[in-house]
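Notes follow once the structure below has been shown.
A single protein chain has been omitted; all remaining protein chains appear in their positions.
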């Protein structure tokens, strides 16, 4: 009898962007089995999609209430154990809350919620549960990101003195410059999207990445956002100054109007002793810079990498793995946590990371609205 | 009830390199379900591995005979439909032959067999069957390789005039320079490995890639191989001159002693009108060169790519996919063929490609042995 | 008889960094002849250096007064026509002023002066002279920088919406972390170096580059500088937010503590229609990005480049030229101006650019000191 972890998925239907990433990732290490869920708002569509991906329709539910009721009625060993929430942002909070209250483990897409307030309530619910809770900041699963984290932890850089992270895309250009389109895109509608477009969608990845790899916490930020048009209500670009302590500074640069950029997410961290650089679009290279030394280019799968990094590579060096493999590594960590096996805290981001992300988004908008002043991130 | 295609696997056990690539690839598009197989020579190991990857042990067999007998006894709709052969090279031929004779579809690792003779017999068996037969030249599944193929077919390069393909690795260095190690590695033992080490293992990828993307057939070759030590019986490096016709030439450069190289497989094709270049370690870039024009860098997922290429990309541009995704695309094509859906002949390499590969290997060794002379590839 | 322009040099002695750059640059197009100058404070050293570089010592002077007196006594056609000022920053102002007052043309290293006040006085002197005045922002001479300028002027990017310029070095690390060294380096001594180290030395290149290529003027800035130690009096790192108008923003990132970076100066400019990127360390590549189009990589010497760009390339494409060639192009433009030949205003930066640079430096420090607030750049 199969020992795979039973996974249900909310959202991620055939019309979605992110569904396939989670399905492939969950299957990658033979640990999870997608048994059902609510793929779409419409039940019939959900069922059709279930058929398309070759799973039975008997555990496809009308909605989350239906799922919880039916699954709870099953004997424990047949029951869904973990649920992935891939629905639009505003549904993360209610869905996650209900799942926690019913003792399911949760894998939730970022951003965790739509407000910091919600995030804090969710934290309480989480604390009162026994559930594992992962937030899928996808990029933390890359082997060379993990290697960066471990090298910094080991002190390879010495005291960190400067952090510069860029997340540039250009996709919103054709929308933003068209008056009608920018009025009618849900992404640019605060009612549907929350208070931020660019910072909320990608700035938050940058923020999480910084805290993930550096092991430091951002204390204060000063944000300058750009809305580009007076009638546009959502930021689509922003530069955010960071302070870790008086003499440790950084910057997040994030844009959806960096014309022609695809998903150009780069991380540069400089310490007293050395610097490390990484680029998401070429994720299998990690650059180690030292004054007066030849630059070193680290790659996945080599014995010189840390255990955490090596755990995230499946083939020998030179066989490029990508974003599906990165997400797969996150799922692998969640599986270990669910199975109560040993795992490294760096294997998946937690609700704590999700909460900080929400605080960051709100504080960035606040700083900007008040005239680009310094504001404090909660501890 | 699940409509996934039932897949069994031979080889690919927990100790293998290639097993995980096929498992992930087969699951990637929700088309296949691994139901069992013979993962290892040892039944118990096979069963343990089945448990580890979370599938039942009831369809884990002692050997291929056992598999065929048991599966044939099942009602057709429950029976394994396709078998992936991931065993060491010398087992490809007998296993594939037996599977074809019993009407299973076959996905076979390269090289197809250990001799050209075997390959031709297998072809006959195949012709008398109704089976689909795929040979997993993994790299043909990359979206930008497929794009290269389509652009060449459309005439973007004009008449091809020069082809230069490199496949450089360095892994054999620590073995080849140690007298004892080189005497005792099976890879360097012709009895176990066939007549060629380097050409057989990676030169054959280069050869297939050339014919795949160019749509042309190599007519003659002249090979200069290197054995490095008098007591070494297998080539571990070679340069092979190619002739497509009198004025269309090329070269395959292949090595396992290119110290420090990992899996540095590159393809350069130059035509009257333009050139195209691609590198396996950075597979999401395709370089288009034209005299007097800025070089253009094509990337996956953009609408300017061909249908065949776009079919191989799962996320928007800028989300790097890798070798698992490449193999996944090959499995996707095989699924279409098995389901008798429409598919493009470029979706997976066939037994024909496997046979040509075997002929190429033998001819390369023959050319070298006879003093680096021109020899002819069979039609 | 030689028709070369007679050039004298102040500073640039054998112990200097920048002397060789100007000497090679001035000779590159056979337009200038170094006839003498004041290479060092010490006359004998100057004379020795003159011998070393193979020019006579008869026009080597004790100081600028001596030079002016002696040269003015010569018949006009023998007299030095132009003087390059390569001395430490605090000498630029008095030397330039005296030269202008005596009707010499001036080529002055950046930063123009040590204060904005001085710069404005110098401007008056300049306006009352008939001299050509160039400020050697070296990097504007690169063919692909010039090409960027021309493409932007032609509207290839459409309306510019975002500018991001980085100038990262790491060289000050070994000094800044050593209490004694940082106390005793003249670079970190405001009395000797002016009010800014990092912004003054390299931030000013970034600022000039932005205005040079974009053709726009920075209106407001908000600077966050880093001094790293309480006892350090000079910025060695800074992020500076830029505003061109309400919805056109940018950022300059500049550092001397970006450990392991050498001279990593990059320019990214994004417009409504396209983006352009350039990197100083690989100066012969210009990247053109357009939504949904393959990236294009422009290189020097191709007919598709503008006249201004092509004028800066001496050999066919593929023969890499570098920083000496870039400075050579600036000298070439100055020669044309001196000879009253036609030239493009983009051929060399002028006193106007030098003055804006000084204003920028002071305003950056002011913004930082006042708590990172927006300040205005003078028109």
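A few comments on the model shown:
Letters A, B and C mark the chains in the order given here, with residues in each chain numbered from 1 onward.
Just so it is clear, a contact is a pair of C-beta atoms (placed from the backbone, for glycine too) under 8 Å apart; a residue touches a chain by one contact, two chains touch by 3 or more.
Computed from a predicted model, the values in this text were never measured in an experiment.
Looking at the complete complex, one finds that the omitted chain is in touch with A, B, C. Annotation: of B:115, B:189, B:239 or B:350, B:239 touches the absent chain (contact as defined above). Contact with the chain that does not appear here is found for just one residue of B:227, B:278 or B:324, B:227.
The omitted chain makes contact with chain A at the following residues, 288, 292-299, 302-304. Against the chain not shown here, chain B presents residues 157, 161-162, 164, 166, 170-171, 173-174, 177, 222, 224, 226-229, 237, 239, 241, 247, 249, 251, 253, 255, 257-261, 268, 270-275, 288-291, 293, 295, 372, 374. The omitted chain makes contact with chain C at the following residues, 1-4, 17, 20-21, 23-24, 27-28, 30-31, 33, 51-56, 169, 171, 261-264, 280-284, 299, 314-325, 328.
Everything that follows uses one rule, which is that only the chains that are shown with their structure count from here on.
A comparison of C-alpha centroids places A closest to the centre of the full protein. One finds 55 Å separating the Cα centroids of chain B and chain C. One finds 43 Å separating the Cα centroids of chain A and chain C.
Shared contact sites, meaning residues of chain A that touch two or more other chains, fall at 171, 261.
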